[in-house]
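Removed: one protein chain of the complex. Kept in place: all other protein chains.
Then we have chain A:
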Amino acid sequence: MHSFHPLGDSAIIVHFDGDSSSEIHGKIVSLASMLQGSELDGFLEAVPSYTTLTIHYNPLLIGKDDPYEYVCRQVDLLIKKLPAHTDLAGRQVDIPVCYGGDFGPDLDYVASYHNLSVQEVIAIHMEPIYPVYFLGFSPGFPYLGGLLPKLETPRKETPRKTIPKGSVGIAGRQTGIYPLGSPGGWQIIGQTPLRLFSINQDSPALLQPGDNIRFYPISRQQFMDWGKEDGN
């Protein structure tokens, strides 16, 4: 099931309903890539989120009486072409993380909050495969699904003024990675040496909606040495 909603005079939101978040996710990512390849008049770009795809269009480039109606009709035709079950062939991306210490100042808090040892928290965090639902908030910031309920931890009461880029954190039911240094209230449990966003690359964002990621541990020394060989 899906429904259309205007988002001002130059965008529409397609909202998907359903029982399974992975099926909705599959439809959104598939529809976004179909739109990229289509020749829909006035189409500018498509932006996925958890349950919606926002489609930006230029009404002046659609020589129709009702540009909104036109875009809805065309998108509806594309949705009808979506397969009943979309198996996303997303890439698997492995993300090295140095857990704890300076890199994860809230790891001890998260462990004590759940009555777990630090090692148990790391093991539980590494266990699932996390789907990348969409990117937003800041360039390259992935909204991930899949955090196991036993690691759900409330945000910090007082947000930190600066969180270094690459920080891996937990906020409520979400886990994520900060691509840029910024203030924030997430519980920081580690840091990755990978760059999530770079303007000097053909593909500027490391992750794409539809990817699946997995965290694996590295030592402090490995973190410091990361990228030295290939000059990053």
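As a working rule, a residue touches a chain if its C-beta (ideal position, glycine included) is under 8 Å from a C-beta of that chain, and two chains touch if they have at least 3 such contacts; residues count from 1.
Convention: contacts and distances are computed from a predicted model.
Going by its UniProt record, the hidden chain of the complex is named "Antagonist of KipI" among "Antagonist of KipI", "Ger(X)C family spore germination protein", "ABC transporter ATP-binding protein" or "Simple sugar transport system permease protein". Among A:56, A:114 or A:156, only A:56 touches the chain left out of the display. Along chain A, the points of touch with the absent chain fall at residues 5-11, 13, 15, 32, 44-54, 56, 59-60, 66-68, 134-141, 143, 179-180, 197, 199, 204-205, 209.
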